[in-house]
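Can you read through this structure? Questions will come right after.
For this view, one protein chain was removed and the others were kept in their places.
And now, chain A:
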Amino acid sequence: MADQVLEELRQLEAAIPKMIEIARQFKLDFYPMRFEICPSEIIYTFGAYSMPTRYTHWSFGKSYHRMKTMYDYNLSRIYEMVINSDPCYAFLLEGNSIIQNKMVAAHVLAHCDFFKNNIYFSFTNPKDIIESMAVAADRFRHYEMVHGQDKVEAFIDSVMSIQEHVDPHRMIKPKVENKNKDQNNGCCQTKPASPYDDLWELDKNHSCSCQGECFRKHSKIPPQPEKDILLFIMEHAKDLEEWQLDIISTLRDEMLYFWPQMQTKIMNEGWATYWHLRIMREMDLTESEALEFAKMHAGVVLPSRSSINPYYVGLKIFEDIEKRWDKEFGPGAGREKIFEVRELENDISFIRNYLTKELVEELDLYLYRRIGHDWKIVEKNWEKIRDHLVDSMTNAGFPTIVVEDGDFGKRGELYLRHLYEQRELDILYLEKTLVHIYKLWNRPVHLETQIDNKPVLFSFNGEKGSKKFI
(Lines give C-alpha, C1' and ligand atoms only; values in the text may rest on other atoms or scores of the structure.)
Protein backbone atom coordinates (compact mmCIF):
# COMPACT_ATOMS: atom_id res chain seq x y z
CA MET A 1 0.00 0.00 0.00
CA ALA A 2 1.19 3.47 -0.76
CA ASP A 3 2.29 5.60 2.14
CA GLN A 4 -0.50 8.05 1.59
CA VAL A 5 -3.14 5.33 1.73
CA LEU A 6 -1.60 3.97 4.93
CA GLU A 7 -1.63 7.43 6.42
CA GLU A 8 -5.31 7.82 5.50
CA LEU A 9 -6.10 4.50 7.12
CA ARG A 10 -4.23 5.50 10.26
CA GLN A 11 -6.07 8.79 10.51
CA LEU A 12 -9.44 7.12 10.01
CA GLU A 13 -8.63 4.52 12.61
CA ALA A 14 -7.98 7.34 15.02
CA ALA A 15 -11.07 9.35 14.08
CA ILE A 16 -13.75 6.69 13.88
CA PRO A 17 -13.73 5.57 17.54
CA LYS A 18 -14.15 9.22 18.47
CA MET A 19 -17.08 9.59 16.12
CA ILE A 20 -18.68 6.40 17.38
CA GLU A 21 -18.41 7.69 20.90
CA ILE A 22 -19.98 11.01 19.99
CA ALA A 23 -22.78 9.22 18.12
CA ARG A 24 -23.50 7.06 21.15
CA GLN A 25 -23.62 10.08 23.39
CA PHE A 26 -26.25 11.44 21.04
CA LYS A 27 -28.09 8.15 21.69
CA LEU A 28 -27.71 6.82 18.17
CA ASP A 29 -28.04 3.06 18.26
CA PHE A 30 -26.40 1.09 15.47
CA TYR A 31 -25.11 -2.36 14.59
CA PRO A 32 -21.38 -3.16 14.80
CA MET A 33 -19.69 -1.34 11.93
CA ARG A 34 -17.43 -2.66 9.18
CA PHE A 35 -15.78 0.12 7.19
CA GLU A 36 -14.17 -0.94 3.96
CA ILE A 37 -12.19 1.43 1.81
CA CYS A 38 -12.47 0.52 -1.83
CA PRO A 39 -11.59 1.81 -5.29
CA SER A 40 -14.22 3.61 -7.33
CA GLU A 41 -14.93 0.59 -9.58
CA ILE A 42 -15.99 -1.37 -6.53
CA ILE A 43 -18.14 1.37 -5.04
CA TYR A 44 -19.86 1.73 -8.39
CA THR A 45 -20.31 -1.99 -8.73
CA PHE A 46 -22.01 -2.07 -5.35
CA GLY A 47 -24.04 0.98 -6.27
CA ALA A 48 -25.28 -0.64 -9.47
CA TYR A 49 -26.11 -3.96 -7.81
CA SER A 50 -27.38 -2.32 -4.58
CA MET A 51 -25.45 -5.07 -2.86
CA PRO A 52 -21.96 -6.55 -3.17
CA THR A 53 -23.06 -10.16 -3.46
CA ARG A 54 -26.03 -9.95 -5.78
CA TYR A 55 -26.64 -12.14 -8.82
CA THR A 56 -25.28 -11.32 -12.24
CA HIS A 57 -27.37 -9.55 -14.86
CA TRP A 58 -26.65 -7.34 -17.88
CA SER A 59 -28.86 -4.56 -16.52
CA PHE A 60 -26.53 -4.16 -13.55
CA GLY A 61 -23.71 -3.83 -16.06
CA LYS A 62 -25.68 -1.10 -17.77
CA SER A 63 -26.17 0.94 -14.62
CA TYR A 64 -22.60 0.26 -13.54
CA HIS A 65 -21.43 1.71 -16.83
CA ARG A 66 -23.68 4.74 -16.45
CA MET A 67 -22.58 5.45 -12.88
CA LYS A 68 -18.95 4.88 -13.65
CA THR A 69 -19.11 7.23 -16.65
CA MET A 70 -20.72 9.92 -14.53
CA TYR A 71 -17.89 9.50 -12.05
CA ASP A 72 -15.18 9.48 -14.70
CA TYR A 73 -16.51 12.69 -16.20
CA ASN A 74 -16.81 14.17 -12.74
CA LEU A 75 -20.56 14.62 -13.08
CA SER A 76 -21.58 12.82 -9.95
CA ARG A 77 -19.89 10.99 -7.23
CA ILE A 78 -20.97 8.41 -4.73
CA TYR A 79 -18.98 9.00 -1.59
CA GLU A 80 -20.27 6.04 0.22
CA MET A 81 -22.41 2.98 0.13
CA VAL A 82 -24.00 1.46 3.17
CA ILE A 83 -25.87 -1.78 3.55
CA ASN A 84 -28.74 -2.65 5.85
CA SER A 85 -26.92 -5.56 7.43
CA ASP A 86 -25.80 -6.68 10.86
CA PRO A 87 -22.90 -6.10 11.18
CA CYS A 88 -23.35 -3.01 9.04
CA TYR A 89 -21.08 -2.74 6.03
CA ALA A 90 -20.09 0.72 4.88
CA PHE A 91 -17.91 1.17 1.82
CA LEU A 92 -15.86 4.33 1.61
CA LEU A 93 -14.43 5.63 -1.62
CA GLU A 94 -10.68 5.42 -1.89
CA GLY A 95 -9.41 8.84 -2.77
CA ASN A 96 -11.91 10.63 -0.56
CA SER A 97 -10.06 13.16 1.51
CA ILE A 98 -9.80 12.48 5.22
CA ILE A 99 -12.43 15.04 6.00
CA GLN A 100 -14.74 13.58 3.35
CA ASN A 101 -14.36 10.15 4.85
CA LYS A 102 -15.04 11.49 8.32
CA MET A 103 -18.25 13.10 7.19
CA VAL A 104 -19.22 9.95 5.35
CA ALA A 105 -18.53 7.85 8.44
CA ALA A 106 -20.75 10.14 10.54
CA HIS A 107 -23.45 9.96 7.87
CA VAL A 108 -23.24 6.19 7.75
CA LEU A 109 -23.57 5.76 11.50
CA ALA A 110 -26.92 7.56 11.35
CA HIS A 111 -28.07 5.43 8.39
CA CYS A 112 -27.27 2.34 10.39
CA ASP A 113 -29.18 3.70 13.38
CA PHE A 114 -32.12 4.21 11.06
CA PHE A 115 -31.90 0.66 9.67
CA LYS A 116 -31.80 -0.77 13.15
CA ASN A 117 -34.64 1.28 14.64
CA ASN A 118 -37.16 2.28 12.01
CA ILE A 119 -40.21 0.06 12.27
CA TYR A 120 -40.46 -0.55 8.52
CA PHE A 121 -37.11 -2.31 8.56
CA SER A 122 -38.19 -4.77 11.23
CA PHE A 123 -39.22 -7.37 8.63
CA THR A 124 -35.89 -7.30 6.84
CA ASN A 125 -33.24 -9.82 7.76
CA PRO A 126 -30.02 -7.87 8.22
CA LYS A 127 -28.29 -10.81 9.93
CA ASP A 128 -27.96 -12.97 6.85
CA ILE A 129 -28.85 -10.85 3.84
CA ILE A 130 -25.33 -10.69 2.42
CA GLU A 131 -24.90 -14.43 2.72
CA SER A 132 -28.31 -15.31 1.31
CA MET A 133 -27.80 -13.07 -1.72
CA ALA A 134 -24.43 -14.67 -2.35
CA VAL A 135 -25.97 -18.13 -2.16
CA ALA A 136 -28.74 -17.10 -4.56
CA ALA A 137 -26.14 -15.75 -6.98
CA ASP A 138 -24.46 -19.16 -6.89
CA ARG A 139 -27.71 -20.94 -7.62
CA PHE A 140 -28.44 -18.63 -10.55
CA ARG A 141 -24.96 -19.31 -11.92
CA HIS A 142 -25.69 -22.99 -11.68
CA TYR A 143 -28.96 -22.55 -13.59
CA GLU A 144 -27.01 -20.77 -16.30
CA MET A 145 -24.69 -23.72 -16.62
CA VAL A 146 -27.58 -26.17 -16.86
CA HIS A 147 -30.04 -24.21 -19.00
CA GLY A 148 -27.76 -21.76 -20.80
CA GLN A 149 -27.11 -18.09 -20.12
CA ASP A 150 -29.56 -16.80 -22.72
CA LYS A 151 -32.49 -18.71 -21.33
CA VAL A 152 -31.87 -17.82 -17.70
CA GLU A 153 -31.12 -14.21 -18.55
CA ALA A 154 -34.31 -13.86 -20.57
CA PHE A 155 -36.31 -15.30 -17.71
CA ILE A 156 -34.73 -12.87 -15.24
CA ASP A 157 -35.57 -10.05 -17.69
CA SER A 158 -39.22 -11.03 -17.47
CA VAL A 159 -39.31 -11.36 -13.69
CA MET A 160 -37.52 -8.04 -13.29
CA SER A 161 -40.20 -6.34 -15.37
CA ILE A 162 -42.67 -6.86 -12.53
CA GLN A 163 -40.33 -7.14 -9.58
CA GLU A 164 -41.80 -4.07 -7.87
CA HIS A 165 -45.20 -5.71 -7.76
CA VAL A 166 -45.01 -7.32 -4.36
CA ASP A 167 -47.05 -6.66 -1.26
CA PRO A 168 -44.82 -5.60 1.62
CA HIS A 169 -47.78 -5.43 3.99
CA ARG A 170 -48.94 -8.93 3.29
CA MET A 171 -47.73 -10.25 6.61
CA ILE A 172 -49.92 -7.92 8.62
CA LYS A 173 -53.09 -8.46 6.61
CA PRO A 174 -55.73 -11.03 7.52
CA LYS A 175 -55.86 -14.07 5.30
CA VAL A 176 -58.85 -13.51 3.08
CA GLU A 177 -59.30 -17.11 1.97
CA ASN A 178 -59.92 -18.36 5.50
CA LYS A 179 -62.36 -15.64 6.24
CA ASN A 180 -64.40 -16.64 3.23
CA LYS A 181 -64.43 -20.27 4.17
CA ASP A 182 -65.82 -19.55 7.64
CA GLN A 183 -68.53 -17.40 6.28
CA ASN A 184 -69.72 -19.60 3.50
CA ASN A 185 -72.46 -20.89 5.74
CA GLY A 186 -73.66 -17.34 6.28
CA CYS A 187 -74.78 -14.85 3.72
CA CYS A 188 -72.47 -15.92 1.00
CA GLN A 189 -73.66 -19.44 0.48
CA THR A 190 -76.69 -18.71 -1.64
CA LYS A 191 -77.31 -16.23 -4.30
CA PRO A 192 -80.01 -13.67 -3.44
CA ALA A 193 -83.30 -14.61 -5.12
CA SER A 194 -84.26 -11.13 -6.16
CA PRO A 195 -82.36 -7.86 -6.42
CA TYR A 196 -84.18 -6.50 -3.36
CA ASP A 197 -83.55 -9.35 -0.97
CA ASP A 198 -80.76 -7.50 0.73
CA LEU A 199 -83.27 -4.87 1.81
CA TRP A 200 -85.25 -7.38 3.95
CA GLU A 201 -82.00 -8.55 5.48
CA LEU A 202 -80.83 -5.08 6.50
CA ASP A 203 -81.47 -5.48 10.22
CA LYS A 204 -80.20 -9.04 10.48
CA ASN A 205 -76.88 -9.36 12.15
CA HIS A 206 -74.54 -10.48 9.42
CA SER A 207 -71.17 -11.86 10.25
CA CYS A 208 -70.10 -10.74 6.84
CA SER A 209 -70.43 -7.26 5.45
CA CYS A 210 -69.97 -8.35 1.91
CA GLN A 211 -73.50 -7.65 0.73
CA GLY A 212 -73.46 -10.57 -1.60
CA GLU A 213 -70.08 -9.73 -3.09
CA CYS A 214 -68.54 -12.78 -1.48
CA PHE A 215 -70.71 -15.08 -3.50
CA ARG A 216 -69.56 -13.58 -6.71
CA LYS A 217 -65.98 -13.54 -5.63
CA HIS A 218 -65.87 -16.84 -3.85
CA SER A 219 -65.20 -18.96 -6.85
CA LYS A 220 -62.65 -16.55 -8.18
CA ILE A 221 -58.90 -16.87 -8.07
CA PRO A 222 -57.78 -14.78 -6.31
CA PRO A 223 -60.78 -14.27 -4.00
CA GLN A 224 -59.75 -10.66 -3.44
CA PRO A 225 -57.64 -8.56 -5.81
CA GLU A 226 -54.04 -9.58 -5.20
CA LYS A 227 -51.32 -6.94 -5.16
CA ASP A 228 -48.46 -9.41 -4.92
CA ILE A 229 -48.27 -10.35 -8.60
CA LEU A 230 -44.99 -12.23 -8.17
CA LEU A 231 -46.44 -14.39 -5.43
CA PHE A 232 -49.59 -15.00 -7.40
CA ILE A 233 -47.61 -16.14 -10.42
CA MET A 234 -45.48 -18.40 -8.23
CA GLU A 235 -48.54 -20.05 -6.79
CA HIS A 236 -50.74 -20.24 -9.87
CA ALA A 237 -48.71 -20.23 -13.09
CA LYS A 238 -48.99 -23.64 -14.68
CA ASP A 239 -45.78 -24.32 -16.53
CA LEU A 240 -42.95 -22.95 -14.42
CA GLU A 241 -40.03 -25.19 -13.57
CA GLU A 242 -38.33 -25.37 -10.18
CA TRP A 243 -35.44 -23.14 -11.19
CA GLN A 244 -37.85 -20.54 -12.52
CA LEU A 245 -39.87 -20.55 -9.32
CA ASP A 246 -36.65 -20.11 -7.40
CA ILE A 247 -35.71 -17.06 -9.45
CA ILE A 248 -39.12 -15.46 -8.91
CA SER A 249 -39.01 -16.22 -5.21
CA THR A 250 -35.47 -14.84 -4.85
CA LEU A 251 -36.21 -11.59 -6.69
CA ARG A 252 -39.36 -11.20 -4.61
CA ASP A 253 -37.47 -11.66 -1.35
CA GLU A 254 -34.85 -9.16 -2.45
CA MET A 255 -37.53 -6.64 -3.35
CA LEU A 256 -39.13 -7.03 0.07
CA TYR A 257 -35.72 -6.46 1.62
CA PHE A 258 -35.17 -3.27 -0.41
CA TRP A 259 -38.72 -1.98 0.00
CA PRO A 260 -38.27 -0.15 3.34
CA GLN A 261 -35.31 1.74 1.86
CA MET A 262 -37.53 2.97 -0.97
CA GLN A 263 -40.26 3.89 1.51
CA THR A 264 -37.98 6.00 3.70
CA LYS A 265 -35.61 7.70 1.29
CA ILE A 266 -36.31 11.26 2.46
CA MET A 267 -36.33 10.35 6.14
CA ASN A 268 -33.24 8.18 5.98
CA GLU A 269 -31.13 10.71 4.07
CA GLY A 270 -32.49 13.58 6.16
CA TRP A 271 -31.67 11.71 9.33
CA ALA A 272 -28.13 10.90 8.19
CA THR A 273 -27.55 14.51 7.12
CA TYR A 274 -28.94 15.84 10.40
CA TRP A 275 -26.45 13.70 12.32
CA HIS A 276 -23.36 14.15 10.17
CA LEU A 277 -23.72 17.89 10.83
CA ARG A 278 -23.95 17.41 14.59
CA ILE A 279 -21.27 14.76 14.90
CA MET A 280 -18.83 16.79 12.81
CA ARG A 281 -19.46 19.84 14.96
CA GLU A 282 -18.22 17.89 17.94
CA MET A 283 -14.98 16.93 16.20
CA ASP A 284 -11.92 19.10 16.54
CA LEU A 285 -11.58 20.36 13.00
CA THR A 286 -8.87 22.73 11.85
CA GLU A 287 -10.01 25.83 10.06
CA SER A 288 -9.30 24.42 6.61
CA GLU A 289 -11.00 21.15 7.51
CA ALA A 290 -14.08 23.02 8.69
CA LEU A 291 -14.17 24.89 5.42
CA GLU A 292 -13.83 21.73 3.36
CA PHE A 293 -16.56 20.10 5.38
CA ALA A 294 -18.87 23.08 4.89
CA LYS A 295 -18.33 22.95 1.15
CA MET A 296 -19.03 19.27 0.98
CA HIS A 297 -22.13 19.54 3.12
CA ALA A 298 -23.39 22.37 0.92
CA GLY A 299 -22.98 20.09 -2.10
CA VAL A 300 -25.05 17.39 -0.45
CA VAL A 301 -27.98 19.68 0.37
CA LEU A 302 -27.98 21.53 -2.95
CA PRO A 303 -31.60 22.00 -4.05
CA SER A 304 -32.72 20.86 -7.48
CA ARG A 305 -35.18 22.69 -9.74
CA SER A 306 -36.57 19.50 -11.16
CA SER A 307 -36.74 17.16 -8.20
CA ILE A 308 -36.80 16.96 -4.44
CA ASN A 309 -33.40 16.59 -2.80
CA PRO A 310 -34.13 14.08 -0.01
CA TYR A 311 -30.99 15.08 1.93
CA TYR A 312 -32.11 18.68 2.08
CA VAL A 313 -35.85 18.33 2.53
CA GLY A 314 -35.43 15.53 5.07
CA LEU A 315 -32.90 17.53 7.05
CA LYS A 316 -35.10 20.62 7.12
CA ILE A 317 -38.14 18.69 8.32
CA PHE A 318 -36.24 17.01 11.16
CA GLU A 319 -34.78 20.35 12.23
CA ASP A 320 -38.19 21.96 12.04
CA ILE A 321 -39.80 19.25 14.17
CA GLU A 322 -37.10 19.63 16.78
CA LYS A 323 -37.47 23.39 16.88
CA ARG A 324 -41.25 23.31 17.17
CA TRP A 325 -41.35 20.66 19.89
CA ASP A 326 -38.64 22.42 21.88
CA LYS A 327 -40.64 25.59 21.70
CA GLU A 328 -43.87 23.98 22.78
CA PHE A 329 -42.70 21.43 25.35
CA GLY A 330 -39.38 22.79 26.49
CA PRO A 331 -35.75 22.12 25.53
CA GLY A 332 -34.99 18.46 24.89
CA ALA A 333 -38.52 17.57 23.86
CA GLY A 334 -37.63 18.15 20.21
CA ARG A 335 -34.74 15.72 20.27
CA GLU A 336 -36.93 13.11 21.88
CA LYS A 337 -39.61 13.72 19.27
CA ILE A 338 -37.33 13.23 16.27
CA PHE A 339 -36.15 9.89 17.66
CA GLU A 340 -39.78 8.86 17.88
CA VAL A 341 -40.41 10.05 14.33
CA ARG A 342 -37.41 8.11 12.97
CA GLU A 343 -38.81 4.99 14.63
CA LEU A 344 -42.44 5.15 13.58
CA GLU A 345 -42.87 7.03 10.31
CA ASN A 346 -42.17 6.44 6.65
CA ASP A 347 -41.82 9.08 3.94
CA ILE A 348 -45.55 9.27 3.36
CA SER A 349 -46.52 9.91 6.97
CA PHE A 350 -43.39 12.02 7.49
CA ILE A 351 -44.40 14.41 4.72
CA ARG A 352 -48.10 14.32 5.54
CA ASN A 353 -47.59 15.00 9.24
CA TYR A 354 -44.61 17.30 9.32
CA LEU A 355 -44.27 19.25 6.09
CA THR A 356 -45.79 22.57 7.15
CA LYS A 357 -46.90 25.61 5.22
CA GLU A 358 -43.94 27.57 6.58
CA LEU A 359 -41.49 24.91 5.43
CA VAL A 360 -42.96 24.67 1.94
CA GLU A 361 -42.56 28.41 1.63
CA GLU A 362 -39.11 28.52 3.12
CA LEU A 363 -37.92 25.71 0.84
CA ASP A 364 -39.68 27.35 -2.12
CA LEU A 365 -41.22 24.07 -3.24
CA TYR A 366 -43.45 24.00 -6.29
CA LEU A 367 -45.11 21.68 -8.79
CA TYR A 368 -44.36 21.89 -12.47
CA ARG A 369 -45.63 20.18 -15.57
CA ARG A 370 -45.16 20.12 -19.28
CA ILE A 371 -47.08 22.74 -21.24
CA GLY A 372 -46.25 22.74 -24.93
CA HIS A 373 -42.50 22.47 -25.09
CA ASP A 374 -41.95 24.07 -21.72
CA TRP A 375 -41.85 22.69 -18.23
CA LYS A 376 -43.70 25.31 -16.22
CA ILE A 377 -44.43 25.90 -12.56
CA VAL A 378 -48.15 25.36 -12.10
CA GLU A 379 -48.67 25.15 -8.35
CA LYS A 380 -47.44 26.95 -5.26
CA ASN A 381 -50.26 26.05 -2.89
CA TRP A 382 -48.58 24.27 0.01
CA GLU A 383 -51.31 21.72 0.67
CA LYS A 384 -51.43 20.70 -2.97
CA ILE A 385 -47.66 20.34 -2.99
CA ARG A 386 -47.72 18.26 0.18
CA ASP A 387 -50.51 16.05 -1.15
CA HIS A 388 -48.74 15.61 -4.46
CA LEU A 389 -45.61 14.44 -2.68
CA VAL A 390 -47.63 12.00 -0.62
CA ASP A 391 -49.41 10.68 -3.72
CA SER A 392 -46.21 10.30 -5.66
CA MET A 393 -44.69 8.22 -2.88
CA THR A 394 -47.64 5.88 -2.58
CA ASN A 395 -46.55 2.32 -3.23
CA ALA A 396 -42.95 3.57 -3.27
CA GLY A 397 -43.76 5.51 -6.45
CA PHE A 398 -44.80 2.47 -8.51
CA PRO A 399 -48.23 2.11 -10.10
CA THR A 400 -50.46 -0.17 -8.05
CA ILE A 401 -51.55 -3.11 -10.14
CA VAL A 402 -53.55 -6.05 -8.86
CA VAL A 403 -54.45 -9.48 -10.13
CA GLU A 404 -58.18 -9.36 -10.63
CA ASP A 405 -58.68 -12.80 -12.11
CA GLY A 406 -56.31 -15.72 -12.65
CA ASP A 407 -58.83 -17.66 -14.71
CA PHE A 408 -60.24 -14.94 -16.90
CA GLY A 409 -62.88 -16.12 -19.34
CA LYS A 410 -62.47 -19.58 -17.75
CA ARG A 411 -59.51 -19.94 -20.05
CA GLY A 412 -56.79 -19.55 -17.47
CA GLU A 413 -55.95 -16.07 -18.71
CA LEU A 414 -54.51 -13.45 -16.39
CA TYR A 415 -56.49 -10.26 -15.82
CA LEU A 416 -54.65 -7.40 -14.15
CA ARG A 417 -56.09 -4.07 -13.15
CA HIS A 418 -54.30 -0.78 -12.62
CA LEU A 419 -55.75 1.08 -9.64
CA TYR A 420 -55.95 4.30 -11.58
CA GLU A 421 -55.51 7.38 -9.46
CA GLN A 422 -55.61 10.09 -12.08
CA ARG A 423 -52.14 9.09 -13.24
CA GLU A 424 -51.74 7.50 -16.62
CA LEU A 425 -49.32 4.73 -17.41
CA ASP A 426 -46.60 4.89 -20.03
CA ILE A 427 -48.29 2.96 -22.80
CA LEU A 428 -45.23 1.76 -24.69
CA TYR A 429 -43.82 0.37 -21.47
CA LEU A 430 -47.13 -1.17 -20.55
CA GLU A 431 -47.38 -3.05 -23.83
CA LYS A 432 -43.83 -4.35 -23.59
CA THR A 433 -44.31 -5.40 -19.98
CA LEU A 434 -47.37 -7.45 -20.89
CA VAL A 435 -45.16 -9.45 -23.24
CA HIS A 436 -42.87 -10.25 -20.32
CA ILE A 437 -45.76 -11.29 -18.10
CA TYR A 438 -47.00 -13.55 -20.85
CA LYS A 439 -43.67 -15.33 -20.77
CA LEU A 440 -44.20 -16.07 -17.08
CA TRP A 441 -47.91 -16.89 -17.23
CA ASN A 442 -47.79 -18.67 -20.58
CA ARG A 443 -51.38 -17.77 -21.38
CA PRO A 444 -52.95 -14.52 -22.59
CA VAL A 445 -52.61 -11.57 -20.22
CA HIS A 446 -54.74 -8.44 -19.90
CA LEU A 447 -54.37 -5.13 -18.13
CA GLU A 448 -57.18 -2.72 -17.46
CA THR A 449 -56.26 0.93 -17.00
CA GLN A 450 -57.52 4.34 -18.08
CA ILE A 451 -56.56 6.76 -20.80
CA ASP A 452 -58.13 10.22 -20.73
CA ASN A 453 -60.48 8.96 -18.02
CA LYS A 454 -61.80 6.15 -20.21
CA PRO A 455 -61.25 2.53 -19.22
CA VAL A 456 -59.04 0.61 -21.64
CA LEU A 457 -58.06 -3.02 -21.82
CA PHE A 458 -54.63 -3.94 -23.11
CA SER A 459 -54.04 -7.57 -24.00
CA PHE A 460 -51.25 -9.76 -25.25
CA ASN A 461 -52.07 -13.22 -26.52
CA GLY A 462 -48.62 -14.58 -27.22
CA GLU A 463 -48.44 -13.29 -30.75
CA LYS A 464 -49.76 -9.79 -30.76
CA GLY A 465 -50.98 -7.08 -28.48
CA SER A 466 -54.29 -5.30 -28.68
CA LYS A 467 -56.03 -2.37 -27.07
CA LYS A 468 -59.73 -1.71 -26.73
CA PHE A 469 -61.92 0.72 -24.85
CA ILE A 470 -64.34 -1.03 -22.52
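Everything that follows uses one rule, which is that a contact is a pair of C-beta atoms (placed from the backbone, for glycine too) under 8 Å apart; a residue touches a chain by one contact, two chains touch by 3 or more; residues count from 1.
Just so it is clear, contacts and distances are computed from a predicted model.
Visitor: Looking at UniProt, which of "Sporulation protein YhbH", "Polysulfide reductase NrfD", "Acyl-CoA dehydrogenase" or "ABC transporter permease" names the chain that isn't shown?
Guide: Going by its UniProt entry, the chain not pictured is "Sporulation protein YhbH".
Visitor: Please identify which residue in A:N84, A:Q100 or A:N309 touches the non-displayed chain.
Guide: A:N309
Visitor: Considering the whole complex, which of A:L12, A:L315, A:I348 or A:A396 touches the chain not shown?
Guide: Within the whole complex, the residue contacting the unshown chain is A:L12.
Visitor: Could you tell which one of A:I98, A:M160 or A:I221 touches the chain left off the display?
Guide: A:M160
Visitor: Please pick, from A:D3, A:D374 or A:E463, the residue that touches the omitted chain in the full complex.
Guide: In the full complex, the listed residue that touches the missing chain is A:D374.
Visitor: With the missing chain put back, which residues of chain A would touch it? List them for me.
Guide: Residue positions of chain A that touch the missing chain: 1, 5, 9, 12-13, 16-17, 20-21, 24, 32-39, 41-42, 44-45, 48-49, 56-62, 64-66, 68, 94, 157, 160-165, 303-309, 312-313, 363-370, 373-380, 385, 388-389, 392, 398-399, 401, 418, 423-430, 432-433, 435-436.
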